[in-house]
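Below you'll find the structure, written out as structure tokens, and then a few comments.
The other protein chains are all here in position, but one chain of the complex has been omitted.
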Amino acid sequence: MGGYARFVWPCYAFVFGVLAWNLWAAARYQAEARKRALRSLAMSGDER
Amino acid sequence: MWTWFYRLASPPFVYRTAGTLTPWFMAAAAVAIGYGTIAGLLFAPPDYQQGDAFRIIYVHAPSAWLSLFAYTTLAVAGAIGLIWRIKMGHAVSAATAPIGASFTLAALLTGSLWGRPMWGTYWAWDPRLTSELILLFLYVGVMSLRAAFDDPGRGDRAAALLGIVGVVNVPIIHYSVVWWNSLHQGATVAKIGKPAMPGSMLWPLLAMFLGFMCFYGAVLCMRLRGEVLNRERQSAWVREAIQS
Amino acid sequence: MNTAEGLGVEAVHVWRGERHVLKGVTLAIRPREALHVSGRNGSGKTTLLKVACGLLRPEQGHVTWLGRSISDVRSEYQHALAYASHEPALKADLTALENLRFMVGLKYRSNGAELIGCLERTGVARCADLPVRVLSAGQRRRVAMARVLGMRAPLWLLDEPFTNLDAGGSEIFAALIAEHVSGGGMAVVVAHHELVLPTAARRLELPG
Partner (left out) sequence: MSATRAMILVVARELRLSFRRPDQLLQPLVFFLIVTTLFPLGLNLQLSLLKDMAPGVLWTAALLSSLLSLESLFKGDADDGTLEQLVLSGHSLTVIVIAKTAAHWLLSGAALVLASPLVAIALGIPVAAFGTMFASLVLGTMTLSWLGSIGAALTVGLKRGNVLLSLIVLPLAMPMLIFGAGATDRAISGMSPAGALYFLGSLCLFTCTLAPFAASAALRITLE
């Protein structure tokens, strides 16, 4: 990397970290919303 | 005349479409980012001025672009929600904020890591990076404003309004920072992104742009499904959608 | 129900976050009518009044004044209504008369004598030049009622007007409402407890 390795690799690592975080957070958000929706369905039993 | 518009914005339609689109976006993103990363790191020739440090732009430039694109999406979707009272506008706006903020952070960090060898310091108050920092503040403001309201409906509309005010201000902020910078230092030493790149350098960059956009699309769809479920928890269609 | 003569609230739905506060409330009120809105805490009485004022836009349903949507005749409607919120809406650092003069003055050119007359009718004329901060809660309520009188509005929307009032005050207020209604006015009074309105007031009990 022509002496720049210590700048280039952390950049890629960080950006891929951000990509991974986005995926994880979005999946978790969706799963949690689903769980909450199921819970409120179970609680109310009937829709509006 | 507007029926297609409202049908497009109906929660079940959004929920289903987002679900269908996610894998396609994801696959496209994986291919494009994979190609861009490998080609950018291994096959693109080093820049004659910046050497191998220029390889940082393959991740920096798409992140920076995405940070602006996501903020615009946030504002436009918020405006749609505010003006036509379409809840899905607010849902998109809410879903896009954390994604955009994370890419703003990525652009800031990669920018300053690139700046270290170029300018000899991690933070040179470069106008682009400074604008990017202010953009991060704008994201934080919108997100905390939305979270501060107990009533999600009001939080949505308040955040939408702030988003619109912010998007009007982004160019003003950028140009004022450029003006300020021109006052304190002469021509900036080196700038990220040059015209007339050879193809072997350019193609990976374009692939990365495409890949990041697709990735954004995929993550947005996933978050959007969550937002829709949170907002429509009590409607009849949700029961069928999540119990099947 | 014919609502072309007065205020109409038609099948209004309001959600507050998760809570479905108003579930299709309909009411109509014409000149010479009073409506007593009651219901338990949290049944949406205040919300209903805010919807009727136009402070809150309902998610479904609409509010009409003289047969037209209040968003189309906003200024005209606001001139025709006097709203007394749960808070007395008085500035503590201004005197009672200054408070009235400002709020009434925004609607039309008021004169001091008439406003003092209004304070007289609610029994607080001697507080006219005292800053509101030294007044008791009941006295503030009376000053707020004097402001409603001063607005010369045909439609009164009163949110819990009897709170903090002594027996004498409640009588005065009830008489004022009765006088207003028999003189061709309209009044919507929100009160969670039983109250004796001398006029034959209709009742609307909010469920929930």
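Lettered A, B and C in written order, each chain numbered from 1.
To be clear about the criterion, a contact is a pair of C-beta atoms (placed from the backbone, for glycine too) under 8 Å apart; a residue touches a chain by one contact, two chains touch by 3 or more.
These figures come from a predicted structure and were not determined experimentally.
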item: Displayed chains contacting the withheld chain; value: B, C
item: Contact residue for the chain not shown (choose from C:53, C:127 or C:165); value: C:53
item: Sole contact to the chain not displayed, among C:4, C:92, C:134 or C:175; value: C:92
item: Selected residue (touches chain absent from view) among C:11, C:106, C:134 or C:175; value: C:106
item: Missing-chain contacts mapped onto chain B; value: 134, 137-138, 140-141, 144-145, 148-149, 154, 157-158, 161-162, 164-166, 168-169, 172-173, 176-177, 179-180, 183
item: Touch residues of chain C, complete complex, unshown partner; value: 50, 53-57, 75, 78-79, 81, 83, 85-94, 98, 102-103, 105-109, 131
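As a convention for this text, only the chains that are shown with their structure count from here on.
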item: Centroid distance [mean C-alpha coordinates] between chain B and chain A, Å; value: 15
item: Whole-Å separation of chain centres (CA-atom averages), chain B against chain C; value: 48
item: Per-residue overlap in chain C, given as positions that touch at least 2 other chains; value: none
item: Interface hub residues of chain B, defined as touching at least two other chains; value: 233-234
item: Of chain B, residues touching chain A in the complex; value: 33, 37, 41, 46, 51-53, 55-56, 59-60, 63, 98-99, 102-103, 105-106, 109-110, 113-114, 116-117, 215, 219, 222-223, 225-227, 229-230, 233-236, 238-239, 242-243
item: Chain B residues touching chain C - in the complex, by the definition given at the top; value: 150-153, 233-234
item: Chain C to chain B touching residues, read off their complex; value: 15-18
